[in-house]
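Comments concern the structure below.
Note that one protein chain of the assembly has been removed; the remaining protein chains are unaltered in position.
Our next item is chain A:
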Amino acid sequence: MTSAQKTRAAQPAAGRRGGSPPESAAGRPPAGRRRRTAALTPWLFLAAPLTLLVMFTYIPVADMIGYSLTDWDGISPTRSYVGGENYTDLVTRPARFEVFLVSGFYLAASFVQIALALYFATVLSFNTRFRNLFKGLLFFPYLINGVAVGFVFLYFFQPDGTLDTLLRLFGVEGEHLWLGDPDLANPSLAGVSVWRFMGLNMVLFLGAIQSIPPHLYEAAALDGANRWQQFRHIIVPGIKPVISLSFILAVSGSLAVFEIPYIMTGGANGTETFVIQTVKLAFQFDKVGLASASAVVLLILIVLITWVQRRLIPEERVELS
């Protein structure tokens, strides 16, 4: 209870102790005003987050849409309105959308990521030894700053670096150019992304799995169901909404990959993603207008894909009892 609520709750009580037993109407605040304050209270609580949300999300987005209709270079005090020219430039140059092919690697990786996360969440939801330790270990990468992750993996991927040394222990010889070989660069980067975000998926799944009543497993075990059957027929249907949410996040996430490739390769060697391209347009080639338009296009794309996904996989309530 917050202090505001406490004071209000305390007021009538204090009045009752000192005042006459039949409460006079004059001693209490008028009913109308009280109702108004009561109606206002939730808005007062909402004021802080709403202000922050509007100030740091909606106004910048509105600004961005405004910039996308101009030829602003990001620094000049003047800018002129060019209408839809930036959007025409974007759609008439298919080369600008080729970078989405790179997103395919991350999309494929996110399926691996979800599968792994499901596996670990299931295993750790049973009575595994040291399960809390493993939960911590698997979730830990998500807590590390993205820049640090990038630098760590730069050393990891160096020729004759950590990964090559590890592989040699298992008898795989030779130096690999994990980031240098154009066929390996994107899978390597996508691998880093799996390592980093798998823990988050796992925690989401784990939370959902824990809300499944344990007597279901007991009943299933009595009926002779093994672990795989329990997973297939109890856990998967039980956490379906979370799984489908993960897929939606995976698709929009893989379209907007930025941090890992930007830090590790800067988009060189065929690892440029749409967001890196946008950043380069804005800050290297002074085309903030065009870059804003790309950002708007990305936003629309993601909204569209999410909407299609929601239509294809309708939300359903899961009854667990």
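Here is the rule we use: a contact is a pair of C-beta atoms (placed from the backbone, for glycine too) under 8 Å apart; a residue touches a chain by one contact, two chains touch by 3 or more; residues count from 1.
By definition in this document, contacts and distances are computed from a predicted model.
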item	value
Per UniProt record, name of the chain withheld from view ["FecR family protein", "Phosphoribosylformylglycinamidine synthase subunit PurL", "NADH-quinone oxidoreductase subunit L" or "Sugar ABC transporter substrate-binding protein"]	"Sugar ABC transporter substrate-binding protein"
Option touching the unshown chain, where A:62, A:91 or A:236 are the choices	A:62
Candidates A:99, A:114, A:185 or A:275 - the one touching the absent chain	A:185
Touch residues of chain A, complete complex, unshown partner	58-59, 62-63, 65-67, 69-70, 72-79, 81, 154, 157-159, 161, 175, 177, 179-182, 185, 265-270, 280-281, 283-287
